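Only one protein chain is missing from this complex, and each of the others stays in its spot.
== chain A ==
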Amino acid sequence: MGMTSPSRRSLRLVSNGVLLLVGLAFALPLVWLVLASLDERATLSIKLPDELSLQNFVEVMTPEKAFIPLMNSLILSAGCAVITVVVAVLAAYPLSRYRMRINKPFLYGVLFGTCLPITAMMVPVYSLFVAFNLIDSMAGTILFLAATSLPMAIYMTKNFMDGVPVTLEEAAWMDGASMMSTLTRIVVPLMRPGLAVVFIFVFIGAWGNFFVPFVLLLSPDKLPAAVSIFAFFGQYGSVAYGQLAAFSLLYSVPVIALYVLVSRVLGGSSALAGAVKG
């Protein structure tokens, strides 16, 4: 930037100023969350704690309050992500490698599925789960979460798979390898980073989902952290904002860490949006 004219420099100053102001507005609710978690007498408003303390974290780190809900979140999200990735890889392979008559309608259907407003479906999904006696079933909830993340996962997996050169597989086909062994021995190992991205993408989505487990699960010992935070708010909300904030942070950290990881894998923070854009 050797040739910055005065107008360029003032432009930079103004845009820095505006940007920081907007950034401050975006930061305030987040700063509250962090400060409240470190404040034993937290309120709903931003304020500096009289003394910084980890007491809130100590209070919520009990099996009933944090560990069981977080464990349930892990079971739901990991189960959903594993099923989704396996099914998506299977589906993406013929879509990526063969020209079949079913490809076009299937891909259109999948893209259409990514657009469905899932929250709009929860009332009929609830009726369906009642009819099949799947209410309060972890397995049923996992399968439903998997089905809702599947369209996007198939789309992303196919895009990643299209980037894997076919030449290696052709050699394997010559040697008489079956479709399944070509897929598992050659294609999958070559697209491991892509699959990690899809896995994390689905995992983050399921981990953060509130509405689906809120409607489909009932027993307190099966509820994931998202729903137990909501219940926690109802029970102790007016007295224990600090604990609520501490629990919220414990629950959010894994997702943020995974997001940072994916951004690194794909290079650049616009990676997830790019992946979504296809």
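We adopt the following convention: a contact is a pair of C-beta atoms (placed from the backbone, for glycine too) under 8 Å apart; a residue touches a chain by one contact, two chains touch by 3 or more; residues count from 1.
In this section, contacts and distances are computed from a predicted model.
> For the chain not present in this complex, what protein name does its UniProt entry give, out of "NADH-quinone oxidoreductase subunit N", "D-lactate dehydrogenase (cytochrome)", "Sugar ABC transporter permease" or "Helix-turn-helix transcriptional regulator"?
Hidden chain identified via UniProt as "Sugar ABC transporter permease".
> I'm checking contacts with the chain that's been left out. Which of A:L95, A:M138 or A:A240 qualifies?
Final answer for the missing-chain contact: A:L95.
> Touching the absent chain: which residues on chain A qualify?
That gives, for chain A, the contact residues 11-12, 15-16, 18-20, 22-23, 25-30, 32-33, 36, 43-47, 86-88, 90-91, 93-95, 98-100, 102-104, 106-113, 115-128, 131, 143-144, 146-148, 150-151, 154, 179, 183, 204, 207-211, 215, 226-227, 229-230, 233, 241, 244, 248, 251-252, 255-256, 259, 269-270, 272-274, 276-278.
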